[in-house]
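With one protein chain withheld, the remaining protein chains of the complex are depicted in position.
Going by the order they are written in, the chains are A, B and C; count residues from 1 in each one.
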Amino acid sequence: MNADSLLILIYILVLASYLGFELITKVPPTLHTPLMSGSNAISGITIVGALIACNEMGYSTLSKWLGMLALILATINVVGGYMVTDRMLKMFKKK
Amino acid sequence: MNADSLLILIYILVLASYLGFELITKVPPTLHTPLMSGSNAISGITIVGALIACNEMGYSTLSKWLGMLALILATINVVGGYMVTDRMLKMFKKK
Amino acid sequence: MSILIQVAYLISSILFILGIKKLGKTKSAREGNIYSAVGMLLAIAATLVTLNILSCVEIFVCILIGGAIGLYISQKVEMTKIPEMVALFNGFGGLASFAVALSDYFLKTQSVDTYPDSINAISIIVSVLIGGITFTGSMIAYLKLDGKISGSPITFKGQHPLNLILLIAFIVAGVLAYLNPGDQIFMIGLIVISLLLGILTVIPIGGADMPVVISLLNSYSGMAACATGFILNNNVLIVAGSLVGASGIILTQIMCKAMNRSLTNVLLGGFGQTVSGPAADGPQIVVKEIGVEETAMLFDSVSSVLVVPGYGMAVAQAQHVIRELMEQCEKRNIDFKFAIHPVAGRMPGHMNVLLAEANISYDKLIEMESINDDFPNTDLVLVVGANDVVNPAARTNPQSPIYGMPILNADKAKTVIVCKRSMGKGYAGIENELFGYPNCLMLFGDAKQTITKVVSELKEM
Partner (left out) sequence: MSILIQVAYLISSILFILGIKKLGKTKSAREGNIYSAVGMLLAIAATLVTLNILSCVEIFVCILIGGAIGLYISQKVEMTKIPEMVALFNGFGGLASFAVALSDYFLKTQSVDTYPDSINAISIIVSVLIGGITFTGSMIAYLKLDGKISGSPITFKGQHPLNLILLIAFIVAGVLAYLNPGDQIFMIGLIVISLLLGILTVIPIGGADMPVVISLLNSYSGMAACATGFILNNNVLIVAGSLVGASGIILTQIMCKAMNRSLTNVLLGGFGQTVSGPAADGPQIVVKEIGVEETAMLFDSVSSVLVVPGYGMAVAQAQHVIRELMEQCEKRNIDFKFAIHPVAGRMPGHMNVLLAEANISYDKLIEMESINDDFPNTDLVLVVGANDVVNPAARTNPQSPIYGMPILNADKAKTVIVCKRSMGKGYAGIENELFGYPNCLMLFGDAKQTITKVVSELKEM
């Protein structure tokens, strides 16, 4: 990767972080627990990295096993995180 | 420009626009006039484009004159816009 | 080297964002504007560094000329003329983007002989379209506002079909220009059409609707800067352009919502000053008048006053004499505040700028939502050149064109004095039944002259 593409990634990092701050400071206290578990689920996006890592397997056993480990863990994080957040939010009802 | 760099630019466009919406919806009515003239000044950023266009001059008279025209106009927009916004905001005082 | 310039652009993008953020709070607004100006300076400086400076005397000449003009206008302009000025600068910005795009185009096709690639070509076409519309549209808006051409909507038969045809022509020419980048004839066609479109879309809109148009065109000028960013593959142009684009759209929305009209309704034109016909006028409104002396006596006897300023105050430039009125009242320990409607006047936040100019502390200017409950407990409301923003029909009459628009509940106060020149209608061109209410007294005359008299009466008491 050259310095130019690095800079572009930093642009995206800066803009997304700032946007994140603006959006999340608006979330009311009522929803802080679902926010916590929901954003935890989003951090499972590393699953994309795990898939790419798995794809490169075959070259090296160590890389392969690491990729598969990452994939299992990230999947737990993603599936579990979204499901539990949904379970929680389903309960927030107005009658 | 290839499609990949186009996509990166679109990322930046999307993130910056969304961020802009979040920030600007928070501006109170009191400040809407300065916001209008202040953001008008920011739109003078096209001055950067004008400078680049001027730099390429010499190759073509038409391009050169267009670049210079753009530069003058953008400079008016930038200088005038910031100065008048500042004049306005200087008046907003609490006593 | 190039990487340092990219870093400078990144920093200036961040400064623009921080600047807009700080512009959102009265205390830090001035600082925010300075942040954003520093960001601009940084972006310019970084760009200059890349250029072969010595060979570019022209650049400095251009910057000097532009800077001097900008400085001059910004120091001379009156605060009541801000809409005109924004329109003018906006047009310049649009024309600049337009010229940059064309400069790039002619450079590539004429001299360097490398045709623009397809993304480049599309960006140039978009930039020419938006930049051209922004330029001529803003100029017409400026001329209308400044009274250089008639503010009344100029309509003719077949106007909308003509615009449609032009748009289609633009698309066709655009496709052709895209397919034959070397053929300049298509580009020239695009130029002409886009300039025409700007004129034709703004001409039919009434002068009073111009602020909405300007705000929309402001958003366009941001988008034009964005398109230029795509041409030059430059991030700071995209970030800054997006911010401006978003700001323009939001302000436009706010204005439309406050007028209770859709944007399409505004843009299709023909509204504005023409609507107010005498047709279907309800029963004639009977009003009670009040004179200058009685007004002064009334002020002397109350303990709380709310002033509702409106467009008429801007026209009459009455803000300074209202400050004097405030001083007289505060001497008498009268609670004196301003109730500010978000779209009083002709620009969002118009009243705040004028009253700030008259040196009135911003904590005296209370926004609609916070003040509306206070009217019933207020002894005296003075409406200065406002009309639509206190029209109770918006609350009570479902037939009224402004029904549903949020208004200031001035009619709920114990006594209301309305200071205007005549029974003339406001922006929306409709009657205001408030003037006939039992608690309402009319103080006819130019706002500045009348209130000056009231103040001198008060001084003598």
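Simple rule for what comes next: a residue touches a chain if its C-beta (ideal position, glycine included) is under 8 Å from a C-beta of that chain, and two chains touch if they have at least 3 such contacts.
Just so it is clear, the structure is predicted and the values come from calculations on it, not from any experiment.
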If the full complex is used, which shown chains touch the chain that is missing here?
A, B
Residues belonging to chain A that touch the chain removed from view
1, 3, 5-6, 9, 12-13, 16-17, 19-21, 23-60, 62-64, 66-95
What does the interface between chain B and the hidden chain look like in terms of residue numbers?
3-4, 7-8, 10-11, 14-15, 18
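In this section, only the chains that are shown with their structure count from here on.
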If you average the Cα atoms per chain, which one ends up farthest from chain A?
C
So what's the Cα centroid distance for chain A and chain C, whole Å?
42
Would you kindly tell me how far, in whole Å, the mean C-alpha position of chain B lies from that of chain A?
34
Where chain A touches two or more other chains at once, the residues are 8, 11, 15, 18
Sites on chain C at which at least two other chains make contact
13, 17, 235, 239
